[in-house]
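Partial view: only certain chains, each at its native spot in the assembly.
In order of appearance the chains are A and B, and numbering begins at 1 in each one.
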Amino acid sequence: MLKPLGDRVIIEVLEAEEKTASGIVLPDSAQEKPQEGKVVAVGSGRVLDNGDTVALEVAEQDHIIFSKYSGTEVTYDGKDYLIVRESDILAVVKIES
Amino acid sequence: MLKPLGDRVIIEVLEAEEKTASGIVLPDSAQEKPQEGKVVAVGSGRVLDNGDTVALEVAEQDHIIFSKYSGTEVTYDGKDYLIVRESDILAVVKIES
């Protein structure tokens, strides 16, 4: 299991096929296209200047949109993941009930 | 539904036709032209160095002017949106009563 440090988040990138299910289609022409993913692990949080730690806003299993080209790729147990900072995550996709 | 993170705001960009209604006309010659939009979702706020969170000044349904070329385009449920940081928003258009 990978445990990210600080304000880092480990993401399983969702492929284009899965995007249709969630209803999100990303434009081709955007210069800095965002990507969708599923959070698989979150760091313990960001340490503030006063020593307190702020928990991350995202949680495991969250379906998110993040800035493309951000983060570092890593393969673990045969699966590809991306390690990004929370500030690279733009929004959470919530299922309307 | 998209829930932006932190100090991010999701905007539905208003087209030129709609601008006439609000009475704003943007100059052609400006190098960094602002654009109009409607806020559709706001993040939970900016986390300060002391750990407190400051709520955003803009709210859903606000008619705003924001810096062009800022933010990231995303399409959700067939509609185009822009995800910007609140600092990219210049002013709110208030209806005079």
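Basically, contacts are C-beta pairs under 8 Å (C-beta built on N, C-alpha and C of every residue); 3 or more make two chains touch, one makes a residue touch a chain.
All of these numbers come straight from a predicted model, not from anything done at the bench.
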Exercise. Given 2 chains in view, how many copies does the entire assembly contain?
Worked result: 7
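As a convention for this text, only the chains that are shown with their structure count from here on.
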Problem set entry | Cα-centroid distance, chain A relative to chain B, in whole angstrom | 23
Seminar exercise, completed: Listed in rising order, the residues of chain B that touch chain A in the complex are 1-6, 8, 10, 41, 44, 47, 49-51, 72-78, 80, 83
Exercise. In the complex formed with chain B, which residues of chain A make contact?
Worked result: 23-27, 30, 32-34, 46, 48-50, 52, 54, 57-58, 65, 67, 86-87, 89-96
